[in-house]
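Structure incoming, see below.
With one protein chain removed, the remaining protein chains of the complex are shown where they sit.
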Amino acid sequence: MNGAGAQARPRATLMPSARRAFSGRQHAFLTATLAALALLAIVAAGTLLPDSRLATDLAARNQAPSLSNPFGTDWLGRDMLTRTAQGLMTSLLLGAAAASFSALLALALGAAAATLGKTVDVAVSWLIDLFLSVPHLVLLILISFAFGGGARGVAIGIVLTHWPTLARVIRAEILALRGSEFIRVSRRLGRSNLHIATGHMLPHVLPQFLVGLVLLFPHAILHEAAVTFLGFGLPPHEPAVGIILAEAMMHLSTGRWWLALLPGLALLVVVRAFDLLGDNVRALLDPKTAHE
Amino acid sequence: MTGWGTRMIAVLTYLASKVFRLATLLIAVCALSFWLMHVSPIDPVQAYVGADMMLVSPEQRAEIAERWGLDKPPGERFLLWTVSLAQGDLGTSMIHRQPVSTVIVERFAASLALMGTAWTLSGVFGFALGVIAARFRGTLTDRAIKWYCLTLASTPAFWLGLLLLMVFAVWLGLLPMGLASPVGVLAEDVTWLDRLRHLVLPALTLSIIGVAPIALHTRQKLIDVLASDYALFARARGESETGIIIRHGLRNVALPALTLQFASFSELFGGAVLAEQVFSYPGIGQATVQAGLHGDVPLLLGAVIFSTLFVFAGNLIADLLYRVVDPRTQAEAPA
Partner (left out) sequence: MPGNPRSSVSAVIAVLGLVLAVLASGCARADSPSAPTASDERPRDEIVVSLSGEPEEGFDPVTGWGRYGSPLFQSTLLAHNDDLEIVNDLATGYKVSDDGLTWTVTIRDDVRFHDGEPLTAHDVAFTFNTAKESGSVVDLGVMESARAIDDTTVVFMLSEPRSTFVVQLISLGIVPRHAYGPEYARSPLGSGPYRFVEWNQGQQLIVEAYEDYHGGAAEIKRVTFVFMGEDATLAAARAGELDVAAVPASFAGQDIAGMRLVAVPSVDNRGIMFPALPDNGKTTSEGAPIGNNVTYDLAIRRAINLAVDREVLVEGVLEGFGSPAFSVSDGLPWSSPDVVFDDGDPAAAEALLDEAKWIEGADGVREKDGLSARFNLIYPADDLTRQSLALAVADQVRQIGIEMIPVGKSWDEIRMAMHSNAVLFGWGSHDPTEMYNLHHGALAGREWWNPGFYRNPVVDAYMDQALAAIDEEEALELWRKAQWDGVTGISGSADAPWCWLVNLDHCFFVADGLDIGPSRIQPHGHGWPITANITDWRWE
């Protein structure tokens, strides 16, 4: 089909559109790679910077950023760059894990709603409405409280607050697919449900799912940082970025600006990187550009 | 006659369905919250007594538990609680030693000033930015605005608050560090100018973040309008781009923008929680956090219910607005 169409189009208009689409894809690929590299760099920093830099060094406390301590030191002389990197790692891993589980939950429930009949659909939709009717942060506080604080409570809270939107999208996607041309044709041709599911539905839903998953990460990370900042979540000896910023807040009047500015900036960069990654992966996976 | 009749029935059905939804929603939220608090390992008596609890005897602890009804089985507590809830009694807050309803009303009044200001500002500025971006789409201005909005969407709200605090309150000393009124001043001596000064930074924090979604949404909608047939005809007639926007575009994107604003009460509340924490602003957000940290079960339950109602109200208004918009105001209606 594609071949016949391409030959029918005059060459003059094919070239410019191909060039545009090509550089569009290239641009998306480049940005996605850069974002991924930035994230890898942070993970590397978090793992490779030696723990010795985390040791208290009371003689070197409260120093502004310098060559030896690019993010400065805190009130115990600990290197803020190492603390931030490790804190980001914790937030990143926690957020990523929680987001992944959330996305899987969304996939399961969204698919169930779209394929298992009206009752299930109504039940899931009602559940989605329920979870969306309480502000995210309030629900996170509630769930964290229910689990007595700690990383577990935060992770479960994030899992339970982020699945609704993605579930809605997946449900809509699958419902649309079910009514589409080639699905109906496949059915009439007698193909089994499993074949339809894996052969036709999955390739269409998977990209949406992956993109949704990646885009869930920044939200999860931001929420994790927020809840930890408020005081729920990890205890202070396992720092996550939220705790680092909460402690920085206790030193604002002392003029030690590097305690708050730099870790927050690093968090912003991480979240933005994920956003870029997700958006550009979506652009790359978009069937319109894929089937040129 | 029959036209009015059917419309009345339609309105009543709509209202009834909404009320039913609210009722089931509240019941579900209450049950869920209550259950979550029940399974919590946090000992509310412990949380209540706090650091002084080095010095409180077991008899005293039992007395406190009894005072707050914590020694009864959960099912019974839930029933008792829903019964008193139906009578308008939300219980007494452990931290504030006052009825929960009083605390919520007081705190919400403070938050209303904050959220209302931020909501309005972010709505107005977000709308303006979105319009400008659409007008100059493709240019540097548009890209700058898009970049700004996308960066804002990745910014932790509480970090932004900390930055504003550092710059304006600590470094420049122009605005106060926090709270809602100046230190050491009797309640009746506080002027509205004082209150405004304390409101500026938290409201600014909330608004700056809130600008992003509305700007991007408005931009997209306006671009769609400007790509419509009507706009094409208008351009063909020689109208300027700005003219088209003013005469035709604005009215078609204003309502979707407003609808979006009302639909984002959930994010607004969440943002308020963070802003109030950074600025020690005594609003409902801060009360919720304190309730969660100190195990103040009645207040936390009350706050959850209240925030649900708040979000529901926003969504209801958004839904109403949407029905008003559709279908009579679609941009393609012939002249």
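First chain written, first letter: the chains are A and B, and each begins at residue 1.
Assume a contact is a pair of C-beta atoms (placed from the backbone, for glycine too) under 8 Å apart; a residue touches a chain by one contact, two chains touch by 3 or more.
Note that this is a predicted model, so its numbers are computed, not measured.
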Touching the hidden chain in the complete assembly: which of A:Ala44, A:Leu76, A:Val122 or A:Leu206 does that? A:Leu76
Touch assignment to the omitted chain, from B:Ala28, B:Leu255 or B:Leu316, lands on B:Leu255
Considering the complete complex, of B:Lys18, B:Arg77, B:Arg195 or B:Arg235, the missing chain is touched by B:Arg195
Counting contacts across the full complex, list the positions on chain B that touch the omitted chain. 42-43, 46-47, 50-60, 63, 95-97, 109, 112-113, 116-117, 119-120, 123, 169-170, 173, 176-179, 182-196, 199, 230, 248, 251-252, 254-255, 258, 280, 282, 321, 324-325, 328-335
In the complete complex, the non-displayed chain touches which residues of chain A? 55-56, 58-59, 61, 75-77, 149, 235-237, 247, 249-254
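As a convention for this text, only the chains that are shown with their structure count from here on.
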Chain centre separation (chain A, chain B; CA means) in Å: 23
Give every residue of chain A touching chain B within the complex, in rising order. 129-130, 132-138, 141-149, 218, 222, 225-226, 229-232, 245, 248-249, 252-253, 255, 257, 260-261, 264, 267-268, 271-272, 275
What residues on chain B touch chain A, complex-wise? 21, 25, 28-29, 32-33, 36-37, 39-42, 150-151, 153-159, 162-163, 165-166, 170, 177, 265-267, 269-270, 273-274, 277-278, 288-289, 292-293, 295, 300, 303-304, 307-308, 310-312, 315
